[in-house]
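One chain of protein is taken out of this complex; the other chains stay put.
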């Protein structure tokens, strides 16, 4: 840790960095799963993606939507909608001086909830599995937002 | 503020933290409004979300799009497209040493514009209400980007 600037030479910030990176890598995984299903199901969105399947009508039939591709894409968008708030509010929370154990609890539950959300979405697990994992992530983010506003509110 | 690390123990950063948190919470609200309309209009995207409505065809009819659900989702996506640049550029701007009054002006106008954008989208208000509120948010972000590049450009 010698090279880290002073700011992040503290354990709460390192924990934030670790879990934020894990969650963002998990989100990037969705792109690869989308690509996998697009290729396996031969369901593409752009004409230039299907030229290798032949010319004209024979290739055009692969320009279509597929239920599993769309499912992965919805999971990816839900990640964006929930991980962006965590990225911003989590950073401010990490800088607001929380107890290390409290911060770890927040980060771990959030990361776990988002990983469960993806599993629940892609399996798919019966509801309320996906709904609950989404809600838990929201509650963690709200709790961090409360701490940020309580510590540093400046309107 | 005693527990804040030195970095953010300054008023500009606290203002950024406050308005960023408000804007991100507003964005998260869109998920709840989407869920509200999905349940009220019985318009869902996933088969596992409609099993409680019965089996087979009787439940399948609720797998559909609804104009109001799609409207909220477009508003949510527009939030993502505009709040992500504010998250990144705003953070760098807050660290670039602006005057407190100038920074507050930027943050307040941006937050107000995004809240108006949501109201204009969901009511819906006649154009150019929504278009103008979107454009004002862009102008604020461009102004902050100019300050960041002027202060710290390093290509």
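Should a chain be cited, it is by its letter among A and B, assigned in written order, with residues numbered from 1 in that chain.
Convention: a contact is a pair of C-beta atoms (placed from the backbone, for glycine too) under 8 Å apart; a residue touches a chain by one contact, two chains touch by 3 or more.
What you are looking at is a predicted structure, and each value in this text was computed from that prediction instead of being measured.
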{"item": "Hidden-chain contact residue, picked from the options A:15, A:43, A:69 or A:92", "value": "A:15"}
{"item": "Of B:25, B:105 or B:125, the one touching the omitted chain in the full complex", "value": "B:125"}
{"item": "Residues in subunit B touching the chain absent from view", "value": "7, 10, 71, 74, 77, 80-82, 84-85, 87-89, 91-92, 95-97, 124-127, 130, 134, 138, 141-142, 145, 148-149, 151-155"}
{"item": "Residue numbers in subunit A that touch the chain omitted from display", "value": "1-5, 7-8, 11, 13-15, 17-18, 20-21, 24-25, 27-28, 30-31, 45-49, 51-52, 76-77, 80, 83-84, 87, 91"}
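Keep in mind that, in the parts below, only the chains that are shown with their structure count from here on.
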{"item": "Subunit A and subunit B, separation of their C-alpha mean positions in angstrom", "value": "17"}
